[in-house]
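Below is one structure. I have some questions about it.
Every protein chain but one is kept in place in this view of the complex.
Our next item is chain A:
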Amino acid sequence: MSRDVIPRHGALDPEVGAAELAARYGLGVSGARPSPVEYTRRLWGRRHFIAAFARARGDGQYSRAHLGRLWQVMTPLLNAAVYYLIFGLLIGTRDGVPDFIPFLVTGVFVFAFTQSSVLSGVRAVSGNLGLVRALHFPRAVLPVALTLAQLRQMLVSMAVLVVIVLLAGQVPTWSWLLVVPVLLAQSVFNAGLALVAARLGSAVSDLAQLLPFVLRTWMYASGVMYSIGNLTADAPLPVRVLLDLNPAAVYIDLTRFALIDSFTAAQLPPYAWGVAVAWAFVLGVGGFGYFWQAEGRYGRD
């Protein structure tokens, strides 16, 4: 007769117990975190949302600017121009680097992809609290979609890059196709990094202020505007190993290797391809797991 004991106006019946009643009707704890497999399945179920959100973000980014989407091309170009002025002309890191303009522009664009992924990732949850609090979806959608938006930007930059490389006198070869696997690995790496940044940024709101400095340090250590090989020829071994394992430097150098004739395999860090794939795997899986662990806590105060 237990069921008849439940009062009509729902004060809980002490004899049945909430947990038992919930179990009987298949109710779950509200806001509980699903298993990683279930989480991945739900994330896949929202793939259309990810694509649409990435597209909307890409378009929305410049919607307040008069020149609109022209900035997608202008921003990387202006960046490259600034670095060329400072490092190419004033400081002269181009000494000993053949084809310095393609070398520099490749570095700037490839690093910008990782940089912007991390920067948009750190605000992925904290900057979309309205959405997070209003609608239920796996929160990993946000950093993944924002990385995808940055990938779209990167594809525009790549088109610009090809034009610059051609203007600089490079001749298209089959090796240019190597850009595709490099970009793929870097995208997975960036998504993982964005997931990590999103979780950290949702808990520590000061991180968004701190991150630009971290990223600038990382950029100066990644051989964007100089050749690491030239600089570290006499450096102690641990320093060289550390610089060679730097994922940003590896993705930059592999892209240069693909596009620039004078950048040969000899200039690549050792095991560059293996290191590139390993970083993508470690950050892709690790970042996803790290973000998943806090699912159910995003959007809370």
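Criterion: a residue touches a chain if its C-beta (ideal position, glycine included) is under 8 Å from a C-beta of that chain, and two chains touch if they have at least 3 such contacts; residues count from 1.
FYI, contacts and distances are computed from a predicted model.
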item: Choices "ECF RNA polymerase sigma factor SigW", "ABC transporter ATP-binding protein", "Multisubunit potassium/proton antiporter, PhaC subunit (TC 2.A.63.1.1)" or "Integral membrane protein" - which one is the UniProt name of the chain not shown; value: "ABC transporter ATP-binding protein"
item: Touch with the omitted chain, as defined above, among A:Ala18, A:Leu242 or A:Val285; value: A:Ala18
item: Hidden partner chain, touching residue among A:Ala32, A:Val171, A:Leu237 or A:Ala265; value: A:Ala32
item: Interface with the unshown chain - residue positions in chain A; value: 1, 3-4, 6, 8-12, 18-19, 21-22, 25-32, 45-46, 48-49, 52-53, 56, 60, 63-64, 130-131, 133-137, 141, 296-297, 299-301
